[in-house]
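Missing here is one protein chain; the remaining ones are kept as they sit in the complex.
In order of appearance the chains are A and B, and numbering begins at 1 in each one.
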Amino acid sequence: MSQLIIVERLHKIYHRHQPDEMTALQDISLQILAGEVVALTGPSGSGKTTLLSLLGCMSRPTSGSIQLRDSNVAKLPERFLAKIRRETFGFVFQQYNLVRDLSVLENVMLPLYPSDQSLREIKKAATAVLDQFELAGMLKKKVKQLSGGEQQRVAIARALVADPEIIIADEPTAHLDSELAQDLLQILAVLNAAGKTIVIATHDPSIYQSSLVQRRFDLRHGRIVEEHSR
Amino acid sequence: MILHPGILALLCGSLITVLVMLLASWLGVQILLRWDMSSSSEEQLLLERKTWLVSTLLNYALGFQIFSVVLFIFTAEDIHRLFVGAMCATGSLNANLVGWLVLLVKGILLFAAAFWVVLNRLDQRTEDCPLVRPKYLALVLITPLVVLDLYLQWRYFSGLQPEVITSCCGSLFSAGGDSVASDLAGMPVRQAMLLFFSIIGSYLVVLSFCIVFKASVLRHLLFIVSVLMFFVSIGAVISFISPYIYQMPSHHCPFDMLQANYSYIGYPLYVGLFVATLYGMLPGLCQPLRKYASLRREIDSFEKRWLWVAMAGMLVFLTISCWQMLFGSFKLFGY
Partner (left out) sequence: MLRQLKILEFTLSSLLRRKYKNLSLITVYAFTIATLGSVLFLTHALKMEATGSLTTAPELVVQRVAAGRHDLIPTAYTEVISKLPGVASVTPRVWGYYYDSLIKANLTLVGISSYQGDLELLEGRLPDNAEECAIGRGVAIAFGPAIGDDLVLEDSGKSRTVFKITGIFRAESNLLTNDLVVLQEAALRDFFSMDQKLATDLVVQVHNQREIKTLAKKIKYNLPDTRPITRDEILHTYDTLFNWRSGMMLAVAVAALISFCILAWDKATGISAEEKQEIGVLKAIGWETSDVLAVKFWEGTVISLTSFVLGILAAWIHVFAFGAPALVPLLKGWSVLFPEFQLTPAVDFYQVFVLGFLTIVPYLACTVIPSWKTAVTEPEYVMRG
């Protein structure tokens, strides 16, 4: 398998040179291969989410490099990061982060608005993804009317609509009961089988101990303390 | 005189543009002083975000400026009744010395702001933003022009004396006077047409060559031809295009055609001319910028589009200005 992401000596310091300076990540180096499922674990405040947001091109590191394929994304201006997020990543957030007043269909269409596709094509793509998750019957429903499990599936559908190469999931099971968590694992397994690279931040053992996760980085105080591979 | 509604609107609009530009230059100076592309500090990130604010401010300022030019001419048209002897906008502009100066400054501003917006858009598409310094320097230079625009408008409108007897387009643009304008109006039609059509012809030829060939010298040539074409066309409008539009041999006013009586035909005419000039100048203007690898890619990908837009603008201008010449019953020759 080829290397997809190479992280070298990554530091992230918030509010640098200010009284409330806070070091979130220190000297992180890791590699993620294409098609791999990687988990980031650790107690809250250990830097999982920060690392995840850096990997997902949501923010820029204070120093160090992140090599995504051929380009060093650590130095790119913000607007290019947005393009990369749009084209390479699919995000599943802890709080789902759906727009509650929008319908299921509209939520899933959102990532494609800035693309070159026409509105009709976007609608078609969104409907197709929703169909896979058996949500085709509730396209017009507002998100706030859905159950937790349904919202989770809409969130995953949204992450997949642009057919991303890498899926980033932040505590995806935090608000799910164990049955729904198992469903989620199955979905992730299917996606992985289809060739998607998956990076999950979690402290849920049922996730990181599952057979799906091939490697795990354990973080404490912004450093990787342990790397487990299967 | 200040309390005319149109004048009030113009001054308000200009004041707002000045404020917008002052804010933009203040941010521009910060960016100029502290910009460091290689840094990933939070300060640099904040500056990067501020560039968005500056470009938004400039886009708005350009938009305001476009409407402001239209409103200015409209207002000059509306207040002509206040001046004895004035029969259209020309008369109002003649009412004191500053009138034409305001129009000139507005014209320069329009071009300057449009260039800035286009270059900014190019620059923002690159990863390394090579134009940051020249861009914000230019911004700091445009701002005094905007202030000057406000000041001149104030001077013009507050200096208007309704009792003053002014000359109107009839006397300014009549063949008998001794001003540049009347020289233009008095120019023999045949020579004027010859000059106009030869420069338009060369513009079209150079433009087509630019579309086909990639030579840099052609772009420079197109730049020069565009500038010449702009001034010659303005001259041509005064000299013979307007008489054709008005169907009156001695009516040379370049503003009347913006009125409802002539079904606002002047707007597409001037917009076409402006677009043809602006986009004709762009490729030449961008030649020196090709030394930046990142910009070269962007310029190459946009240039074709600019050239075609220039072509479209020229065709609109040409169609409207020559329609009456070709198909109208009015004949200027013989007068």
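One rule holds for everything that comes next: a contact is a pair of C-beta atoms (placed from the backbone, for glycine too) under 8 Å apart; a residue touches a chain by one contact, two chains touch by 3 or more.
Since this is a predicted model, take the numbers as computed values, not measurements.
**Student:** Tell me which of A:6, A:82, A:139 or A:180 is the one touching the absent chain.
**Tutor:** Once the missing chain is taken into account, the touching residue is A:82.
**Student:** Among A:119, A:194 or A:225, choose the residue that contacts the chain missing from this document, as touch is defined above.
**Tutor:** A:119
**Student:** Among A:33, A:110 or A:139, which one touches the chain that has been omitted from the display?
**Tutor:** A:110
**Student:** Where the complex has a chain not shown, which of A:6, A:33 or A:102 is the residue touching it?
**Tutor:** Going through A:6, A:33 or A:102 one by one, A:102 is the residue touching the chain not shown.
**Student:** Name, in rising order, the residues on subunit B that touch the hidden chain in the full complex.
**Tutor:** On the subunit B side, contact with the omitted chain comes from 2-10, 12-13, 16, 19-20, 49, 52-53, 56-57, 60, 63-64, 67-68, 70-71, 74-75, 77-79, 81-82, 84, 124, 162, 260.
**Student:** Since one chain has been left out of the picture, which residues of subunit A touch it in the full complex?
**Tutor:** 49, 52-53, 58-59, 78-79, 82-83, 85-87, 89, 91, 93-95, 97-102, 106, 110-111, 113-116, 118-119, 122, 158, 162, 170
Please note the rule applied: only the chains that are shown with their structure count from here on.
**Student:** Between subunit A and subunit B, what's the gap in Å when you average each chain's C-alpha atoms?
**Tutor:** 49
**Student:** Along subunit A, where are the residues that touch subunit B in the complex?
**Tutor:** Result: residues 15-16, 60-63, 74-80 of subunit A touch subunit B.
**Student:** Spell out the part of subunit B that touches subunit A in their complex, as residue ranges.
**Tutor:** So the residues of subunit B touching subunit A come out as 38, 40-42, 45, 48-49, 124, 127, 129.
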